[in-house]
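Removed from the display is one protein chain of the complex; every other protein chain stays in position.
Each chain carries a letter (A, B and C) given by its place in the written order, and its residues are counted from 1.
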Amino acid sequence: MALLALKQVSKSYGALTVTDGVSLSVAEGEVLGILGPNGAGKTTLFNLISGDTTVDAGEVEFNGACINALAPYQRCRLGIGRSYQVPQPFGAMSVFENLVTAACFGAQLPEKDAWAVAWDVLQQTGLARFANQPAGSMTLLNRKRLELARALATRPRLLLLDEIAGGLTEHEAQELVEELKRIKNTGITIIWIEHVVHALLSIADRLHVINFGKTLCVGEPHSVMQDAEVRRVYMGLEA
Amino acid sequence: MLLQAQSVTAFYGDAQALFGVDMHIAPGEVVALIGANGAGKSTFLKTLTGLLPAKQGEITLDGARIDRTDAADIVKLGVAMVPEGRRLFPSLSVEENLHMGTLSGRSGAWNLARVYQLFPILKEKRHQPATSLSGGQQQMVAIGRGLMSNPRLLLCDEISLGLAPIVIREIYAALPALLADGMSLLIVEQDVQLAMQVSSRVVCLQEGRVSLEGPSGALTREQISSAYFGI
Amino acid sequence: MADMLLQGLLLGGLYCLFALGQSLMFGVMRLTNTAQGDFIILGGFFSISLVAATGLSPGLALLIVAPAAFVFGYLLQRFVLNGTLGRDPLPSLVVTFGLAIIIQNLLLEVYSADPRSLDAGPLALASVALGFATVGSLPLLTFAVAVVATLSLQALFSFTALGRSFRAVSDDREAAQLMGLRPAIVYAQATGIAFVLIALAGTLQAMRTTVSPSDGPLLLLFAFEAVIIGGMGSFWGTLVGALLLGITQQVGFRIDPGWGIWLGHLMFLFVLLVRPQGLFPKTRG
Partner (left out) sequence: MKTALTPYVNDDAYAVIRGNAFSRALPVLTLVVVIVAASLPYWGESSWMREVVEISCYFVFAMMWNLLAGYGGMVSIGQQAFFGFGGYLMLILGNEVGINPFVAIPIAAFATALIAWPVSFLAFRLQGGYFAIGTWVIAEVFRLSFANLHWVGGGSGTSLTALRGIDRAVRESTTYWIALACVVGVIAAVYLFLRSKRGLALLAIRDNEVAAASQGIDVRRMKRAVYLIAAGGAGLAGALYFVSNLRISPDAAFSVNWSAFAIFMVVIGGIGRIEGPIVGALLFWFLNKFFSDYGSWYLVGLGCIAILVTVFFRDGLWGALHRRFGWSLFPTHRFLKVRS
């Protein structure tokens, strides 16, 4: 059964339709990559899943139940963890406290257990040496890493990652992919919006390409990347 | 050189976004600035316009330093920007938006009539609220607004963003008309093919540094791919 | 009944003048001026002193008061209030609240707590017969000034370059900078105009009734209620909101003198509950 399913989901702001009848489903344990040019409506899609934005039409189903009416905090507690494209840390709190917060409220753990989760995530994501640093004073790349770490600390079943590889060196990107593979192996389902295509290709089970708020193409990653329309839309390079 | 940037660094708060960027633009030249998301393209344009002051380095316009100049004065010196996401004023009509360009106080070939000649559809819709237009038409307003300030250098940030291919062609078809007056263009474009077509020189940014630079015709796809994605 | 409505409308006209400056400052720079009422009172006292010192008629005195108020507002915004703007509302609230306390107490030192008024001359006693009722010329004049001020402000916003820059800076501060506008200056101009309205309101208030140093906060609340009832960002809305408030208070006063203001507050809370965006919210694409 699909862990998450969007059914003909639409969203408009005034005359501007940003999501136009998108359907997608993700199976438990799968990694779905989302591609599309800037302004295609990828982040809006995440907002619709996480509840930061509500749908105008269609249905968002998680674990078989419609979650249209649920607030973001409720969706998080159900197991939808997300990162933001523009990092949104709790700036005055330390990195460790950011993670403890996520574990306390996202995973609804008692504080002592939340410490354990936070400690574990710090080890996993390589943020341990920044543990006591105020999150607001970290570099952009580390703040992006914190986005991933904090989403993990909510102990999600579904992880929504919004452009976390941008700006990484090749080596760092590879490390990130290895980390995501480990996360995937623990049974967490992942949807990943990413412009760093080679990183995405090395882990995604399927790709979903969006343009103008509509689905352009869905399928096995390499065949999607060979799709002439996708290449044209994405990079403007003729295949 | 019309514009020269040397070893420019810039920060958002504590986070460094540019690590010593060098770039120059000659009068009448069209330069394309490409690179992946987060590479620092928009940040670089912001430092040129004075919205985000450069931390270190030097930016000169016709030999005069502008890296400490207020954004409101830089446009008066002749550097105008068509910002990413168009940033039209929602409470202003199409024509009022265009009028905002004249606040630069610069005289030149561009006026309301000529902008309407370039984009006739705008004349038809001139009294409508600017944000009620379609995406492509809004982009025309944004470009027209930049032109109304009669700049010597026009910075275009992602003007094809979110537009249908046919609309993009329509907008890019207008570029030669701008060059006729000797205006220089710096175009940020994620559509590499398009960027190469319209520009004479390409500069690629990666992680806040220039990773590739050269004449548009002479660069191979492999070079670009590697400078763009790091693969 | 008709007389009550008429009195309410005329009172509302005065409230509209209290509120327009607030509406303008919030519209352009999202600044909540908690010293609005105290500045109105300050304007009233300034006119009183000027008239007393020079012997000018109140109308002529306004020719001096209005430009002085513009300069005062401009400088206040430029050198004090601009520094408090931002996403956090606390700095601007504390600073304007501090100004309110300073003004109240300075006025108390200089003028004592006694209410004072401005002699409006023959206008004070003149009245106009409207068939079904007779109204004082001064309240009628105030009402006319309020309508003209609303009209002028709307026209300023719609048709002038200055109004365009107000709207542009309010829409998108950064994009406005790219056009060559300096938000700090535009804000100062807006506050300058708001203070002309404030001085006008204060002078008329002093002519119609009295002003005393502790009156300010109440006027602020009336101004605020008119703005919210009408819907933020619309001057016509502010006028309608002020008239509604005036009528409601007048109805309350008729029932029991202690209930007028109370009923006005309740009407405001009722609107807040059923229509929090106000009666005429500004719609944006």
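Assume a contact is a pair of C-beta atoms (placed from the backbone, for glycine too) under 8 Å apart; a residue touches a chain by one contact, two chains touch by 3 or more.
Remember, it's a predicted structure, so these values are computed and weren't measured experimentally.
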Q.
So there's a chain missing from this view; which of the remaining chains does it actually touch?
A. A, C
**Q.** Omitted-chain contact residue, chosen from C:L93, C:V135 or C:L162
**A.** C:L93
Q | Option from A:Y84, A:W192 or A:F212 whose C-beta touches the chain left out | A | A:Y84
Q) Thinking of the whole complex, not just what is shown, which of A:A2, A:M93 or A:C217 touches the missing chain? A) A:M93
Q: From the listed residues C:V135, C:I185, C:I261 or C:L279, report the one that touches the chain absent from this view.
A: C:I261
Q: Could you please point out the subunit A residues that touch the chain left off the display?
A: 50, 52, 63, 71-73, 76-79, 82, 84, 88-94, 96-97, 100-102, 104-108, 110-111, 113-120, 122-123, 128, 131-132, 150, 154-155, 157, 186-187
Q) At which residues does subunit C meet the chain that is not included here? A) 26, 30-32, 34, 80, 83-84, 89-95, 97-102, 104-106, 108-109, 217, 220-221, 224-225, 228, 256, 258-259, 261-262, 265-266, 268-269, 272-273, 276
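Heads up, the rule we're going with is that only the chains that are shown with their structure count from here on.
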Q: Specify the chain most distant from subunit A by Cα centroid.
A: C
**Q.** Rounded Å distance, subunit A centre to subunit C centre (Cα mean)
**A.** 49
**Q.** Whole-Å gap separating subunit A and subunit B, where each centre is the average of the chain's CA atoms
**A.** 31
Q | Euclidean distance of C-alpha centroids - subunit B vs subunit C, Å | A | 43
**Q.** subunit B, residues touching no fewer than two other chains
**A.** 131-132
Q. At which residue positions does subunit A touch at least two other chains?
A. 14-15
Q) subunit A touches which residues of subunit B in the complex? A) 12-17, 36-39, 85, 131-132, 135, 158, 161-162, 164-165, 190-195, 207-208, 221, 229-231
Q) Hey, which residues of subunit B end up touching subunit C in the complex? A) 49-51, 70-73, 75-76, 80-81, 83, 87-92, 96, 99-101, 103-105, 129, 131-132, 145, 149
(Q) Show me the residue ranges of subunit A that touch subunit B in the complex, using the header's touch definition. (A) 14-16, 37-40, 136-141, 143, 163, 166-167, 169-170, 173, 195-198, 212, 232, 235-238
